[in-house]
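Part of the complex only, each chain left as placed.
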Amino acid sequence: MNKVKLLFFATIRDRAGMKSLEIEIPETMTVQELKDKISTDYPNLKQSMESVLISVNKEYAFDEAVLPPNAEVALFPPVSGG
Amino acid sequence: MASLPTIFSITESELDLNDLLAQITLPSTGAAAIFTGMVRGETLRHGSAQAPRDGPHETAYLEYEAYVPMAEAKMKQVADEIRAKWPSVEGIAIVQRIGKLYPRTPTVLIACTAAHRDTGVFEAARYGIDRLKEIVPIWKKEFGPNGEFWVEGEYIPKPGE
């Protein structure tokens, strides 16, 4: 097993009702598989997972990327700074 | 090149333009282009799907948040992109203020210095704010007479960004 820390921001944090969460995942899980798992485990977030942006260790990550051990994974909507 | 000043930060403090400009001014720089964004109290822009708006409406304040360590890393990336595109640029400052910000308050600053004004400093500052709004993880929630809602962006970063 592998451990990752999830961080939620903006609309996604509001829907999740939490800022962060540590979860255990299989040794080789992709970003897409993580999104599927979150959709299943947290039905509130199912819709958000369709347009979510994901970063892994502070770099944008895409569906096929495999999560490294102890990754910091952030989930958030398109950014709106400025 | 290693000594060229590059400032990138997320802060809860007031933006001090005088201080930021001084920090990126060198004996060799004669021109600075600075962009700042301010909170608007009245706006005509179209709303999001979450909160469709027809006419002008009022904003009481905005609340900004950031994923700070990633935001600062992405600001550094924007600065690196500016240096790659405009090698004449000498100093760069990219600062986003977060927290509860009221109308007329400066929220963000992008500044570039160079020897002269015809070196790309204006284009570089423009590029900087465009890129900040695309890839730097910052979000804002608007509070007004019609309630509160997240202002959502549109840009989807591509691999390598």
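Order as written gives the chain letters A and B; numbering starts at 1 within each chain.
Going forward, contacts are C-beta pairs under 8 Å (C-beta built on N, C-alpha and C of every residue); 3 or more make two chains touch, one makes a residue touch a chain.
What you are looking at is a predicted structure, and each value in this text was computed from that prediction instead of being measured.
Copy numbers for the complete complex, expressed as a formula over the labels shown, read A x2, B x2.
Here is the rule we go by: only the chains that are shown with their structure count from here on.
Mean C-alpha position of subunit A lies 26 Å from that of subunit B.
Listing the residues of subunit B that touch subunit A in their complex gives 37, 64-67, 69-71, 73, 96, 107-108, 129, 132-141, 150-157, 159, 161.
Residue ranges of subunit A in contact with subunit B, taken from their complex: 7, 9-11, 14, 53, 55, 58-60, 62, 74, 76-82.
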